[in-house]
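Submitted below is the structure of interest, expressed as structure tokens.
Subset of chains shown; positions unchanged.
Order as written gives the chain letters A, B and C; numbering starts at 1 within each chain.
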Amino acid sequence: MKVAVVRFPGSNCDADAWHAAKDAGHAVAFVWHRSTDLGGADVVVLPGGFAYGDYLRAGAIARFSPVMKAVEAHAKAGRLLLGICNGFQVLCEAGILPGALARNAGLSFVCRWVTLRVEATDTAFTAGYRKGQTLRAPVAHGEGRYVADEATLDRLEREGRVVFRYAGDNPNGALRDIAGITNEGRNVVGMMPHPERAAEALLGCTDGAALFALAGT
Amino acid sequence: MRWRVRVRIMPRQGILDPQGQAVAHALGSLGFAGVAAARVGRTVELALDAPAEADARDAAKRMCERLLANPVTEDFVVDTAEALA
Amino acid sequence: MSARPRAGDPAITPELVRTHGLKPAEFDRIRSILGRDPTFVELGIFSALWSEHCAYKHSRPVLKTFPTTGPQVIQGPGENAGVVRLGDGWAVAFKMESHNHPSAVEPYQGAATGSGGILRDIFTMGARPVALTDSLRFGSLEAAHQRYLFGGVVKGVGDYGNCVGVPTVAGDVCFDDGYEGNCLVNVMCVGVLREEELIRAKAAGPGNPIIAVGARTGRDGIHGASFASEELSAESEAKRPQVQVGDPFTEKLLIELSLELIQSGHIVAIQDMGAAGLTSSSAEMAARGGVGVEIDARLVPVREEGMTPYEILLSESQERMLVVAHKGREAAVAAICEKWELTSAVIGRVTDDGMYRVRWGDEVVAEIPGRSLVDEAPVYHPDAREGEAAIARRARPLPATPAQPDLGAALEGLLDLPTIASKRWVYEQYDTSVQTNTVLGPGGDAAVLRLRETPLGIAVTSGGNGRYVWLDPYEGGKAVVAEAARNLAVTGARPLALTDCLNFGNPEKPDVFFQFREACRGMSEACTALGTPVVSGNVSFYNERPGASVYPTPMIGMVGVLGDVTRRVPAGFQAPGDAIVVLGHCNGALGGSQYLSWMSGEVYGAPPRVDLAAERALVDFLVEAAGRGLLRSAHDVSEGGLAVALVESALAGPERMGLRADLSPLSRRVDAVQLFFAEDQGRAVVSCDPARLEEVRHLAAKRGVPAEAVGAVGERGGAVRIGVNGWTVERPVGRLAEIYERAIPRRMERAAGA
């Protein structure tokens, strides 16, 4: 498949996402944030980093980048879109996914390996997992506490749109241990942990690789 | 005409404000008695060109809605607008 | 046309000269170079370039004695960073730098801008930064102000590196009263490049444009270089506004921009505007290239109105670069800057008259023979004499060890010392896995990164034991180099070369200069013995407050290479039943040890002596054993001694495992306390598959390394059981983990205060 990795000024996991997608056998290209064209990509990845320095709020400025119009259209058309960490923050700020990512409850940036439980396997990104399966992946963020109002949270649960939950160690105080969610159409997934950092045995873990395999397409 | 407009953006009631809690706790352990609670928000100070104060305030309000505040987690008020030289 | 004072410039009085940190004799020298009084701008320029920080006035002759060459060295000292060959056409650029004074005044920004500066030193060589390390020294965490400094520094290092996307993968932290009043913040950056992409900061080609790139110039940090060259005092506290603020977002863009510029072929040289800003970057680039430069300060993009040429030249605003481009490529350079949304402006030209000339429009405000700024800086040979107190401290006899020692209480006490305890509280605030190269992250002795598309691994470590140097500068100097090499070798890496940060007190005091000279002598000998030349470094003097200097602390950053990264060896035990082997001699050295100070509250005695031949043998053994896949884990023995090293090996694994060990066979000559806690150098704890124990023994014998099998790795969550001469300490591994992991967070949960 054709995968586009968007680069905002300040993205810093762009190359990591590129490699993970490449290793999964896809044709991968970078798209600069000023571009208004996604080059016919089947899958768009908004990678981790600190777009625009995360000044004001993580993702707040990046969501207005020129490329975001095309990203929104891509999502509306039901095509695949993955936001990892900063990418997830951008998706929430842009309203493509509900809720927001607030400052970690512990107030510090936190980087460590966590355990995730797969809650939804009906997205293209998680079709390669079993429901209830646990995975390991690193988190690395300062603003990763998922928050939304009760009604939104209930709705996410009811519709099976919580994709990943922290199992045991919740590193940021996210409500209901939410680590990743999907949209109504299940074509957009946002998550705080970094599956691209857990996709190679040499780096200690391959649990994240299946996410890039896109078994569900 | 140039205005200084100040907007205040605070965590919404009901949303956990760990920073405020940490501040209240730290003040207590530094020996400040009588701190019942603390909340920490953001102030954005804008130097704005606008014909009249009402326009400056109005522009600031739209900026908050569009960019400066996140409605999921934050409330804002346009606090002051004063004429600059 | 010669430089003239500008209207409004202050008169050049002896008082003004003094406040610029220049001695009367130095001022006379300036007058004789110029043949006239300097202008205010010129005075500022000399003050910056002849400061200790830029000119190494007190240290240069000693630094010249370091070994700096070897077949692996591509670029030794003298450039922005040293460069060493890895193989397959790949090289690493690395350097370490101190930001002690700014951090003591403003820990968050001081540390952040320290990281920013050292990153720029690396990517200006054409290398992509792949790792940061930080070595930190504070006073005791029992004091609120030390908690404030520690918390702020860690946040500053973290926020900066995290934002630019360079993992902070190693470092060390010590807390000791010897650093009360003057914390040390040393940051190393490591970058990777193709050998042919190396670029040196050497201006060339008269007529070539000089371009300022990146952040605009503001009034921040004016005279930071001279600030770093004096003692902290009430007066310097009042100079606080000099502290600069970092913008890692702009830095991230600068990294990408600079690497693109270098690859574009449009530019001749690039250098960051670090200490002493535009002045030092332009003067140093000119001096290296043996050319002159002419700059119009009015063309420099500024952030504030009404800035004077003096301020523009000496500002230390962060995230700025100075570029020399090929003539005619101005537009191409500007286009690349625009792509990365960064400001750029042509501010001058390279000239062929060797003069360092600054204009303000039509006026000439400075005109100085360029070489005089860099090459004619004064050099001093201060007196060196060891202090009486230091001699007495070292000679003071150690107390007899108790006949009925409570080894268990001592072990728990040492694990609870913040210096020894887990630094997880620190490194979990650092992004350690961005760039997806981190094969071994923090928590062991050195980090290992893979070099993508090659079989190679790069190992990095940084640290240094200031106590040993304080007690015996020469032996201590040897020990810092030896420990760094050992920390690399336990991962299986061959040590290649080092960078240093020499943190000392006021060199004009004979006892301080003695410490400096002797520590450097010890380091040099160790470098030669271990084959690890010095390729870059930095000196930080004046780390003191009235009345006391900090522990003399040469910090070492060392880089090594693994031919096959899949052979890297982790620090922690991997499998129950594996054999535990102790390598090296146990001589029972307790002088200056953590045990001694834990027990007595004092630091004294002779520190462990370093047998360099034995260190070399140990390093060779570890590298060969790893290469042959003999070892499951390896961890060196350092602070806290063997018992602490054993516990750390148990705690560092993927799952905490117990262990059984009997230390009695290691030596008949030393007692139980010494076997547990002595800090003899040249030792390591390794584990291996019992089936390969014979091979390990055989190889050790061949290399002349003592190797004693002392026990076996226990069950997951089991007991740690260490016996010696009939005594046994037994604790559940979970309990030791709790002490070791909670020591720092427990203290940091108490309030900090400025």
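Criterion: a residue touches a chain if its C-beta (ideal position, glycine included) is under 8 Å from a C-beta of that chain, and two chains touch if they have at least 3 such contacts.
Given the structure is predicted, the values throughout are model-derived calculations rather than measurements.
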A student checking the file should find the full complex to be A x1, B x2, C x1
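The rule we apply is simple: only the chains that are shown with their structure count from here on.
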Any chance you could check whether A-B or B-C wins on number of contacting C-beta pairs? A-B
Just how far, in Å, is the C-alpha centre of chain C from the one of chain A? 36
Just curious, how far off is chain B from chain A if you go by their C-alpha centres, in Å? 30
Need the CA-centroid distance for the pair chain B / chain C, whole Å please. 41
Junction residues of chain A - those touching two or more other chains: none
Would you give the residues of chain B that are in contact with at least 2 other chains, written as numbers and ranges? none
Show me the residue ranges of chain C that touch chain A in the complex, using the header's touch definition. 155, 158-159, 162-165, 247-250, 252-253, 340-341, 427-436, 438-439, 450, 452, 565-566
Interface with chain B, chain C side, in the complex: residues 750-753
Would you tell me which residues of chain A are touching chain B in their complex? 56-57, 60-61, 64, 92-93, 99-100, 102-107, 145, 147-149, 173
